[in-house]
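The structure appears below as structure tokens.
The complex is shown incomplete by one protein chain, all other protein chains being positioned as in the whole.
Let's look at chain A:
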Amino acid sequence: MALLDIRDLAVSFRTRRGTVEAVRGVSLSVARGETLAIVGESGSGKSVTSYALMRILDAGGTIKAGELTYGGVDLRRAGEREMADIRGREISMIFQNPRAALNPIRKVGRQIEDVLLRHGRATRLNARARAIEAMEAVRIREAGRRYHAYPFELSGGMCQRVVIALALACDPKLLIADEPTTGLDVTTQKAVMDLVAELIAERGLSAILITHDLGLAAAYSDRVAVMRRGELVEEGAAAEIFARPQHPYTQKLVAATPRQGVGVRELLPPEARTPAPPPRIGSRPLLEVVNLTKTFETGDGPVQAVKRVSFEIRQSESVGLVGESGCGKSTTSAMIMRLLDPTSGAILFDGQDLAETPARRFARDPRRAQLQLVFQDATDSLNPRWSARASIADPLARLGRLDRRARRACVEELAELVGLPGELLDRFPHQLSGGQKARVGIARAIALEPKLLILDEPTAALDVSIQAVVLNLLVDLKARLGMSYLFVSHDLQVVRLLCDRIVVMRGGEVVEQGPAEQVMGAPASDYTRSLLEAAPRPPSGEAGSRGLPPRAVPL
């Protein structure tokens, strides 16, 4: 008999614009010792399903219909007191953004103690010892010392370990992991996921893994359920569902996931594919970065964020700058963008050294228009009180020399170029979808026909199917406008699709650079290889059997 059984679950939310049916008639079950992955894009209802079964829906959310049975207990009708006993002791949950998931002003050890004491797993006398044991169980080294740490003193990966320790402290039978590694670096993601898989195997837990990442789902689950807009579209064994997706949506999702051996056009549905533009890389370097160094003065002495970094970008070439958080890639791009002054080194743009102009004055420099930036978060980088039209027109008004009418025509032309329907131009950011906001951001950046576009993780916040469309748009724009790209990202598979050459950074230094195929196919450095291996294998056409996860590396 299944440990957890969900029958025809329906959840709705009362909002200002009426009732939203977030989950509609979903039926799922999880057997003892089984890991079920629920995969879907944002708004698919995958998280809401799990919140409903924990009965921790946000205000306004109600379970409209369906049966939720866990080990013979009717979760839908259980009293609030009974539910509180089940949470943490029978069913536990881990969340995305682990640092925010912990109380910022309480020692992490005390937070684990709270849970142990709540479920009677410890007394006041031995709570601390038990909490330290729980931390050791998730391979936290020096748990006795870390017990006293506050979340802000720990890394993201370490915080997630604490959240896992907290969830598993009372030996629950079912673990729900809601996007547990979103926002973590690939190598940290691998360490955390391997740890979770190991703990699941060790304790014979059942688990639900909620993720948008098909690769993660394939690597760490037995069975996969695919959701879209509150409905279950397909369910099956992990290997089967990716090798032979039946539902058109699953097929589209599998196709849109960047993976080894697939070009950028192949991410799109077959009917939307147009022939890829031929590469036309110029011979002259557009940008030469020479021995670029940035030292930050901090309270604990100077910190070298970027150490003697050198690379070049030729005309119409796109270069990927890859590395994990803290590797210096963002500092490097901020210096090229002239938002930061380098400590030493040169930034030659069309043969002139940009580093000679202080960052403070560069905003008024005529060369400023030739360098543009597309930001990571399309929502936060648009003024919420400006319409799409105003956002796109802004750089034209500031740096261009167009009258009002010419500017209007230019904005409409740009919208067409990035595939943004004209009638959306008068909408505000909150009335646009993620993909549409990304298009506004790109249109704004190319408005002044820059020679170099710096793309800072432009698709990191987008769903895979939208990411596929935006990546293709970027490829087309580059061919049409002859721009060069500096593509800053942590995701090697995405970078490979768009870039001719790749620069890999670690600890402020370039560890490897070369043509994309070479860096990806035959990496020279161990670090690049570890990055490539850490990324979960997205399901390929061949049977992707679930191998035993390798042992976790203690942090």
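As a working rule, contacts are C-beta pairs under 8 Å (C-beta built on N, C-alpha and C of every residue); 3 or more make two chains touch, one makes a residue touch a chain; residues count from 1.
Keep this in mind: contacts and distances are computed from a predicted model.
Matching "phosphoenolpyruvate--glycerone phosphotransferase", "Iron-sulfur cluster assembly protein SufD", "Copper chaperone PCu(A)C" or "Peptide/nickel transport system permease protein" against the UniProt entry of the left-out chain gives the name "Peptide/nickel transport system permease protein". Listed residues A:R24, A:R87 or A:R407: the one in touch with the omitted chain is A:R87. Although one chain is not drawn, the whole complex shows that of A:D114, A:E266, A:E412 or A:D476 it is A:D114 that touches it.
Set against the missing chain, the residues A:M54, A:I454 or A:L477 yield one that touches it, A:M54. Listed residues A:P104, A:G204, A:G351 or A:P366: the one in touch with the omitted chain is A:P104. Residues 54, 56, 58-59, 81, 84-89, 92-93, 95, 97, 100-106, 111, 114-115, 118-119, 150, 152, 163, 166-167, 170, 298-300 of chain A touch the missing chain (whole complex, contact as defined above).
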